[in-house]
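If you scroll down you'll find the structure; I have some questions about it.
Missing here is one protein chain; the remaining ones are kept as they sit in the complex.
== chain A ==
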Amino acid sequence: MSLSTIDRTDSRTPVSRLSRFFDPDTLSLFASADGSGVVAGQGLVDGNEVVAFATDPTVQGGAMGRDGCARIVHAIESAVRMSCPVIGIWHSGGARLQEGVASLDGVGRVFAATVRASGRVPQISLVLGAAAGGAAYGPALTDLVITGPDAKVFVTGPDVVRSVTGEECTADSLGGPEVHSTRSGVVHLACDTDDAAFDRTRAITALLADQGSIGHVAERELGDLLPENPRRAYDVRPLVAGLLDDEVVELHPKWARNIVTALGRLGGRTVGVVANNPLRRGGCLDALSAEKASRFVRMCDSFGIPLVVLVDVPGYLPGVGQEWEGVVRRGAKLLYAFSECTVPRVTVVTRKAYGGAYIAMNARCLGATAVYAWPTAQLAVMGAEAAVGILHRRQLAEVPAQRRPDVMAELAEEHVRTVGGIDRAVELGVVDAVVTPATTRGAVAAALADAVAAARVDKNVHGNIPL
């Protein structure tokens, strides 16, 4: 059909939103816009073929009926046949009440199609208005959820909540971008404007669709990005940016901030980065950060995106709160995610890797492709002083209080000598090599390039359940 006959005055219509998403003049519709409330088509994003669909808020508030849902299922199945990403632009009040259970059946078919395609092609959701009920779970089942400022994602709207339980709430407090990007973790990226949301969705789509191959990597002095004082916490994000070529797309930047998950390119190739962030909770692993990282690792593994893991972790966050939040159950997901990984994954220990968290951050024992350590890195069950505090508890108790720090320091030094520092880790083979901060980019890129050359990066190894 000719696009020129369509009313473009309403910027919320599917055609206008799809045109805005794709490269100019590349949208080709699968079927003309009708009363189904969904329009789908294909086009280009930075020259890459991509399928997209959009719900129509100008038809019954975007409510989803059986026909519209069939359109979405068709779009997803087309993307799988074409092996390309599928993007859903959501603005919908949920299932069409008038259609009764037929609409529920349709919505359920969208869910099932999304799951069938999970891990096979990237699925990204851009939410620009309400996405309620069934329209909330549509995006939630996909790999990534990006929102504009007017997004509202919830299972039950404020009016129903009020009448059923009496709880006072607003659409924003239930499911606005702030809530989902800081508390629930539903949203990977909350954008301040629709323009920014379109831009970010396009950038991520391009990173996933055109992964490229590793080319020349210029070295950078990354050591300056850590504080001189080894006890001082710092923001790891400049280090992540320093490792990657230029653009960094951080996912979940305001949720579970003690771990950073980001997509970018290294030597031109798309990679995923997982990094402890000492500025937040000391960089400890905890229930939420482990879960956040697990889902990211599994997404990258699904789509053949190699991983770089930057480690500076003092351990798991201790305490009643964490145990009750399920740090055992959720922490186990990260062990599972890394162990199951088939993509090349290179670990760099920048400062410390202690205890169970050492293992969870893609240690050699979980199957890391390569493990590098900076010259001052420490790999241990715990810090030397904490270790001697336990191992020599009685001896230390007998020492007069004023002499205790000195004795402690001596014992700690001896402890490091016996259990071994970084040299011992290299000897054991749990660290492949000590690399300087200034040669890290090249070392990581070379290890990834070798691994990619040795074994084709497997795609479609598993689905990407929204952990």
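Structural remarks
Note that contacts are C-beta pairs under 8 Å (C-beta built on N, C-alpha and C of every residue); 3 or more make two chains touch, one makes a residue touch a chain; residues count from 1.
Rule of thumb we're sticking to: contacts and distances are computed from a predicted model.
Not every chain of the complex appears here, and the one that does not is recorded in UniProt as "Acetyl-CoA carboxylase biotin carboxyl carrier protein subunit", selected from "Cytochrome c oxidase subunit 1", "Acetyl-CoA carboxylase biotin carboxyl carrier protein subunit", "ABC transmembrane type-1 domain-containing protein" or "Ring-1,2-phenylacetyl-CoA epoxidase subunit PaaA". Only one residue from A:G35, A:G100 or A:G321 touches the chain missing from this view: A:G321. Considering the full assembly, A:L279 is the residue among A:L44, A:L279, A:L335 or A:V426 that touches the omitted chain.
Listed residues A:V80, A:A233, A:L335 or A:A446: the one in touch with the omitted chain is A:A233. Counting over the whole complex, chain A has residues 229, 231-233, 235, 258, 278-282, 284, 314-315, 317, 319, 321, 383, 385-386 touching the chain that is not drawn.
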